[in-house]
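One protein chain is absent from this view; the other protein chains keep their places.
Letters A and B name the chains as they come in the text, with residue numbers starting at 1 for each one.
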Amino acid sequence: MDKGKQTNAPSKGGKVDGDGLTKKERRALKVQEKNKQHPPDNKKDSQNAPAMKTEPAKPANVPPGQLSEKELRRLEWEKKLAEQKPKPEKSENDNISKAELKARRREQQEAQRLAKQQQQKPPEKAAEVKKAAPSPKKVEKKKVSDSRRLQIVSHLYSDASFSNASVYKNVHPAFVRLGVQYSTKKILGSNARARALLAAVKCLINDLQTPPKQEFCRYLETVLQTCMDYLQLCRPLAVSMTNALRHFKTKLHQVECLEDNVKKEKLLEEIETYVAEEIDKAGEAISLKVNEKISNGDVILTYGCSSLVTKILKDAHLAGKQFKVVVIDGRPLLEGRTMLQRLVQIGINCTYVQMNAVSYVMNQATKLLLGAHALLTNGYVMSRIGTAQVALVAQAFSKPVLVCCETYKFSEQVLTDSFVYNELGDPEMLFTANTLDESSPLVTSKNDNLQILNLLYDVTPPDLITAVVTELAILPCTSAPVVLRIKP
Amino acid sequence: MDKQEVKAFFDKTIAENEDLSVGVVAIMTLMKIIEKYQDNTVQGLDENLKLGILAIKTSDYPVTAINSGCELFMRFITLAKLDYNSFEQCRNVMLERGNIFLNRLKQCRAKIVKLATKFIADGSKVLTHSRSRVVLQTLIEASRQGKQFEIYVTKSAPDNSGDVMCKNLTSVGIPCTLILDSAIGYVMEQVDFVMVGAEGVVESGGIVNKVGSYTMAVCAKEMKKPFYVLTESFKFSRLFPLNQGDLPPEYKYSASARQLDERDFKKIHPLVDYTPPFYITLLFTDLGILTPSAVSDELIKLYL
C-alpha cells in the first residue's frame, strides 16, 4: 500500500491519480475518522513544484483530532516539503489501489487523451511526467514586463502568479492538479476542460468531510469557491466550465432538504447525469443532425481541433459516407495536428494546410464545419482565434459554414469584438516553429518597440455563419437568446 | 433611294445574312445608299443617309446596334470629306473606306472568339442569355478545340430566342439545357461563369442587352460568379444611361409598339435593359480584353 505502482518513467516521473489525492491523503482521511495520524511517506504532489518556491508554513503541533482534514493535509504537505531536497523537479509516486485507479482513470480519460496523443512527447505513461517535469518557470505564468505590453489588451494581462502558498492553502489537490493542467495547456478544448472540472468536483464531494457545526452544502460551496478562485488564477474559466458550475450550484441548493448521507450520492449522480446529457448525448444528437447534411463526395473543411467535430466526422465515416476532410491549422497552438492524427486514425482521407492557404483550398470545399467555445447572446460565436478568418473566406466563396455547439455552452455574455474579453497566451510561443531551420529574429531582439500578441480567442459575427447545430435543432445564429430562454 | 427601297433592302439583307449583326447590315444599307446616290453634293448625300437611318430604325429590329453602327459610320464618312476636287472622287474614297470598315467589322468576331475561348476550360458550366451570335461562335470554336463543357440558356421571353440558341448548340454537339428566365437564381450556384453578348456598350462601361441580362448580372454578382460580355467594338455608343428609366424609349420599345401609344409606356414590356458596369467583370472585344473602366477610354480613341 505504500509504494506506488507504475512509473517506468524516470525518477522524476510519477503516477498521478484521478483525484490528485496521494495515498497519504486518503489515509489521512481515514485517520481523521479514526483519530490517528499516519507517518508521512515519500510522496509529492505535482503542485509541489511551484509550492517549492514558497516558504513552507510551520508545521503546527496540534492534536490530530481537532484538525479538519484539510488542515491535516496541509500539514502533511508542509512536512514533506521540509523533508524534501530543495529540487524544483518533483516526482510523484502515488500508491493507489487498482480499483480506485480504474475509477479515477475513467473520469480523467478525456483529459489524458489529449496529452497522450501528442506524438512529440514521450508515450502515454510518461505523459504524467510532463506535468511534474516542467520547470517551475513554465508552470508559473509568464509575467510580461510593462514596457512590452500592448495598450489595447493591457486589461488582459494578469499579474498574479501562483507561487504564493497562501493562494492554494485550502485547495483540494485535485483542483491544484487541474490548475496546473489548465495553465500548461495539457487540457485543451472546452468540453475537455468542463469534464475535467466536473471530475475534480466529484472528487471533492467524495473527500469532503463537513466539520461539525457546519452545514454540508454551505461548506461545500465555500470550499468550491476557493478552488474556483485558484483555477481562475491558473487560467481564466471557460464558458462551459462556468455554465457547468452554475448548474451544479443550483443542484446543490436543491439537495439541501435531503438527508446528509443521501446528499453526496445525489450530487454525484447529478454531475454524472449532466456530463452524460449535456456533453455526451448532446454530442450524439448533433452528430446525427450534421450527418444528414454530409453527402457523398463532400469536401469538409475544419479549423483547429474540436472534440465535437471529430465525433461528427467519425460517426459519418462509420455510417459509410465518402468524404474528404481538409484541416486548417493556426499558430501557435497548432491544434490542427492533433485533429489530423485523430482523423487519420479513424481512417478518413485528410489534407492539411496552414492558415495562409485557406483561399487556396476553399475553392474545392463544399462546407465548413467548426467547433465553438461559446455562443453569445447576440449571435456571435466565440471560438479559437482564426475561426472568424476562415468563416470570412468561406463566405467569400459562398460555402456554407456550420458551427456545432452544445447548448450548455450558450452564454449570457454579449461581445462584438475580440479585445474586450479574451485570453492571452504566452507570447514566446510564437518564437519557435518546428518547421523552420533557423531561429526567429524575435528571440534575440531586446527592443522594447517590439511586442507580440498571442490572443487565444476570437469572435465571429453571425452574418458569416450559415447555421448553428445544437442538440435541440439547427438554428440560425441569431436564435441564441431563444435557446437561453427555454433552457431550464 | 427612298424610304421603301431602303427598308426593303435592309429587310432583305437581314433575311439573307442570318449570321451578320443588325448593325453591320445597317452599315451595308448605308453603303448601298451612297452607291446609288445620284446627285453631286456631299450635303445631299448626308441628308439622304440620315433619312436612310431613320427608315432603318422604323423596322422592328433592336435599335441599339443600328444606332451605334450608323453613328460610327456617319462619323467615318464625315471625316472622309477631305479636300478632293470632285464629288465623284470623294464618293469613291468613301466607298473604299466603307469597304475597309465593313471588312474590318466582319473580322471582329474572329478576334473576339480567339480571346474568349481561352476562358472556357474543360468541365466548365456556362450560363448565357438568349441568343447571341458572338457567344454562339465562341462556344462552337471552343468545342472544336476539343473542350468539354455544358451550357445553360435562358428561354428569354417574349420571342423565345433562347430556343434557337439551344437548337444551334445541340446541333454542334454541345450539351445544352434550356431554363426558364425565372430559374436564373436557382441555376446560378451551379455554373462557373456567365457569358452574354451585348446589343450596345455605353459610355459608363455598362451594356444594353436583351431584357433579363440585368437580373442575371445582379444574381451573378451576388453569387460571386464572373460575368463576361462578348461584343464587337462597333457597338460602342456615346450614351450614358443613369438607370433603367434613363434609356431612351426608342431603345426599349420596338417601333411598332411606340406608334401605338406615345405617352404611356407602362403597359409595354421593354425589349432591353441596362446593366451597370459594376456587375460586369470583363468585356471581350476586338480591341482586346477590357475592364469596364477601360471602355470609356477606348470609346474616345475610337471616335477621335
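To be clear about the criterion, a residue touches a chain if its C-beta (ideal position, glycine included) is under 8 Å from a C-beta of that chain, and two chains touch if they have at least 3 such contacts.
Throughout what follows, contacts and distances are computed from a predicted model.
A.B. asks: Pick, from "Trafficking protein particle complex subunit BET3", "Translation initiation factor eIF2B subunit beta", "SKP1-like protein" or "CHCH domain-containing protein", the protein name that UniProt gives for the chain of this complex that is not shown.
C.D. replies: Checked against "Trafficking protein particle complex subunit BET3", "Translation initiation factor eIF2B subunit beta", "SKP1-like protein" or "CHCH domain-containing protein": the hidden chain maps to "Translation initiation factor eIF2B subunit beta".
A.B. asks: Which residue from B:K118, B:R144, B:K167 or B:H269 sits in contact with the chain not drawn here?
C.D. replies: Spelled out, the listed residue whose C-beta touches the missing chain is B:K118.
A.B. asks: Which of A:Q109, A:T366, A:Q413 or A:N454 sits in contact with the chain that's absent?
C.D. replies: Reading the full complex, the residue touching the unseen chain is A:N454.
A.B. asks: Where the complex has a chain not shown, which of B:K3, B:K36, B:K50 or B:R75 is the residue touching it?
C.D. replies: B:R75
A.B. asks: In the complete complex, which positions of subunit A touch the hidden chain?
C.D. replies: With respect to the unshown chain, the touching residues of subunit A are 119-120, 150, 152, 330-332, 337, 340-341, 344, 350-361, 363, 384-386, 388-389, 392-393, 396, 417-419, 430, 433-436, 440-442, 445, 447, 449-455, 458-459.
A.B. asks: Residue by residue, what part of subunit B touches the chain that was omitted?
C.D. replies: Interface residues of subunit B facing the absent chain: 72, 75-76, 79-80, 97, 100-101, 104, 118-119, 121, 124, 192-193, 226, 233, 281-282, 287-294, 297, 301-304.
Criterion: only the chains that are shown with their structure count from here on.
A.B. asks: How big is the gap, in whole Å, between where the Cα atoms of subunit A centre and where those of subunit B centre?
C.D. replies: About 67 Å separates the centre of subunit A from that of subunit B.
A.B. asks: Would you mind writing out the residues of subunit A in touch with subunit B in their complex?
C.D. replies: That would be residues 396-398 of subunit A.
A.B. asks: Any idea which subunit B residues touch subunit A in the complex?
C.D. replies: The touching residues are 189, 223-224.
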